[in-house]
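Missing here: one protein chain of the complex. Every other protein chain is in place.
Chain lettering (A and B) follows the sequence in which the chains are written, and residue indices restart at 1 in each chain.
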Amino acid sequence: MDRRIVITGIGVVTPIGIGCEMFWNNLLAGQSGIAPVQSFDTSEYNVHRGAEVKEFNAEDYILNLDAAHLGRASQFAIAAARLALADAGVEIGSLDRKRAGVSMGTTSGEPREVERFDDAYVSKKLDRIGPEFIQLYPCHVIAAHVASELQFAGVNTMIPTACAAGNYAIAHALDVMRAGRADLMLAGGSDAFSRITFTGFARLGAVAPEICQPFDRFRKGMIPGEGAGVLVLEPLDRARRRGARIYAEVAGYGLSCDAHHMTAAHPEGAGAERAMRQALADSRTNCEDVSYISAHGTGTATNDRLETIAVKRLFKDEAYRIPISSIKSMLGHTMGAASAIEAAVCALAVFSNRIPPTINLNDPDPECDLDYVANSARELPVNIAMNNAYAFGGNNASLILRKRELLN
Amino acid sequence: MITGAGVISPLGDSPARLHDSLGRGLSAIKPIKLFSTEGLGCPLGGEIADFDATKYLGQRNLRPLDRTSRLVASAAQLALADSGWSIEMRNVQEIGLVLGTMFCSLHTISEFDRRALEAGPAYASPMDFSNTVINAAAGQTAIAHNLRDVNTTISTGVTSGLEAISYATELIRSGRARALLAGGADELCFESFYGFDRAGLLCRSNVTAGDFPIPFDSRRNGSALGEGAALLMLEDVALARERGAKILGEVVGHGSSYDCSRGQDSVQAVEAIASAIRHAMSDAFLLPHEIDCLSASANGSRGGDQHEAEGVVAGLNGQTQKLPVTAIKSMLGETLGASGPMQAVSLLETMRDGVLPGIPQLHQVEDDFPLTMARSKNQEADVINGLINSIGFDGHCCSLILSRGEEN
Partner (left out) sequence: MSTEEIRTKVKKSIVKIANINFDDIPDNASYKDDLQLDSLTILEIAVDAEYQFQVKLSDDDLGVLRTVDDTVRMVQQYLSPVMAA
């Protein structure tokens, strides 16, 4: 069983475009998807902006299941899955469906279902909520619906590790394939815009009023978003045999837990550093070999500062050489989808030798003095990319993607 | 290697007490006191009466932890104590946690949302928000017990806990971790209870406490919901031997698959169950006749129980006439994320004392019911290898095989 696992397809549903090509072009152009929130009334809040997906027509992508009977996160996930498979040139009909699996991550699952429940509850009309609630709400339905739509009967996992979920899901898919338990895995994350999430982050004082400006001295916080990212993972030998385009190898990962605080990272970035260190060791990568880092970079005062500390502690002098960008500056924080979309970005970076910018970075915080690729995309050789993600509950995950030419 | 276990259940807060209760045919299914069931079809559930986490966690401030987090943190305390992991040892070797849960806390999510709806978003509770993410209980438990190694949450419905044990097993096999708490939890709460009730999955009225659910019985007409937490301490064999830990047993095989029809098509459902069993058998390098007992997932569901029975026969190549079968959800109810791990804890006890709990009230089965050794009374069973199934309401299937510890 070939233990070298590669990415052959990318599908994304994002606030700046649906589908890999549109998304990548807009990302490199520094386009922002942040705008006034449309999906619910924010007049009672102090903040009013979010990164919602525009012009998403679920019926275009959902061909077997009934889109009207799926929650939004499931719709995004199926769309991203189909886009990824098309991008990979995979003939779904020719797959051994028992060896095709799905590994997804999320933060909220299908929040609109529980919001609907709560609306009915407070207006004392709970009988409006019928049998579909338990079928549509629990977060595992996202991975389940993808599998049902595509008839993938293999491994099916949902890893809801919040803002780091995408990385966890991709790491798990990597392990499943290395153990020989699947020939093809769809791996990624999905989250729908959520009143609950918006309320919570607003209540924590973590939401920026206008823009997301990671690493900037005047950064005011994160901007909640939504979306999905799905990668097609295959063993290298199968990908080569069918002449697939290979974006990158999934070379390794590291996981750790802060065990410190539910919503704030360890004050010295210790957990983040451990996850990165493990990812390097796991993929046998040295600090000087890392070409690019996709940061967690939410734009909050603490995250960006602690993330900088963690990168410096691990990479030492190399930290000043490695370009680091936060695409949350453009996409906002797409929650469980974030690190999946960011992994896609790392794959595209490795494939095309181009990296996206961190936009809105006009006055860097002196404590964030690394090269954060301010405002303009850049061309440079990208051999090895690292993708970092940190979540509530102290869940940290780092993923390493490697250029296919480096595969022996 | 399994070196310890912790369980919080309505039938006992230690493996021995739980096993003793099951052996005496005691039922946890009683009128629910935790919330009002007025207007619902089913008034009964497997509630942990008067659950007091301070008994296990001491006098620390538990306000930040909701019920689910308290269940998990308490079970973790018991598992750490049972496996002999002192604080000194844990300064040298980090321990991680892999938790399976279907909902984590739907109650907290709803309460948070409802307070914001009723009082306005400015008065939403920040502390509750930190518990609205599905990895919250795992995060809280890591903080409570300083668990800084891998921390993952798996959410695949009923199979969550068994999938978590499988995930942890793979991490240890691959050398990524050496010691992990692995298992699952779910709480009883109005919101999820309502959902199951409305979906017609719970037994209707006209039944009295203790009379249902009756897995496999021809009169069965639904499940009962329960709650609890169960965690196993898994370690690599070298570490267990190094520290002279007692070995309760070993996870020798696991397998999972997905029923794309989500339970609607019997042929696909049966095949998915059989697939999961076959994967577990081949992972364990065992043949059907080497399986000494089955701990079934059957919970009183009309379709599900029959699918499982047929799936087991198919998965074990028809060699089931002499296979003793138990179904402990008959007494605990359907504990969702906790269910598979509870079955594991009970199976380890059976391996120790040779007693396989009966299925109370199992008096009549359909003519073609194939599992002839599913009995209402306890059976004597010399179990070296035991098979555990977890089968979801809507597609997920997971099987685990445990082998007896050497000392037994």
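Quick note on the criterion: contacts are C-beta pairs under 8 Å (C-beta built on N, C-alpha and C of every residue); 3 or more make two chains touch, one makes a residue touch a chain.
All values reported here derive from a predicted model rather than from experimental measurement.
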| field | Per the touch definition above, residue among B:A16, B:A49, B:A119 or B:V267 touching the missing chain | value | B:A119
| field | Contacting the left-out chain in the complete assembly, out of A:L65, A:A179 or A:A264 | value | A:A264
| said: Using the document's definition of touch, tell me which of A:R82, A:K98, A:H172 or A:R203 contacts the absent chain. | reply: A:R203
| Of the residues in subunit A, which ones touch the absent chain? | 46, 203-205, 261-264
| note | Touch rule applied to subunit B and the missing chain gives residues 60-64, 119, 122-127, 130
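In the analysis below, only the chains that are shown with their structure count from here on.
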| Whole-Å gap between the CA centroids of subunit A and subunit B | 30
| said: For a test of understanding, state which residues of subunit B touch subunit A in their complex under the given definition. | reply: 64, 96-97, 102-104, 106, 109-110, 112-114, 116-118, 120-122, 124-126, 129-136, 138-140, 142-143, 145-157, 160, 163, 167, 170-171, 174, 176, 191-192, 194-196, 198-201, 256-262, 268, 272, 275, 279, 392, 394-396
| query | Residues of subunit A touching subunit B in their complex? | reply | 44-46, 97-98, 101-102, 106-109, 114-115, 117-119, 121-122, 126, 129-131, 133-135, 137-141, 143-144, 147-148, 151-162, 168, 172, 175, 178-179, 181, 195-196, 199-200, 202-204, 255-263, 271, 274, 282, 391-395
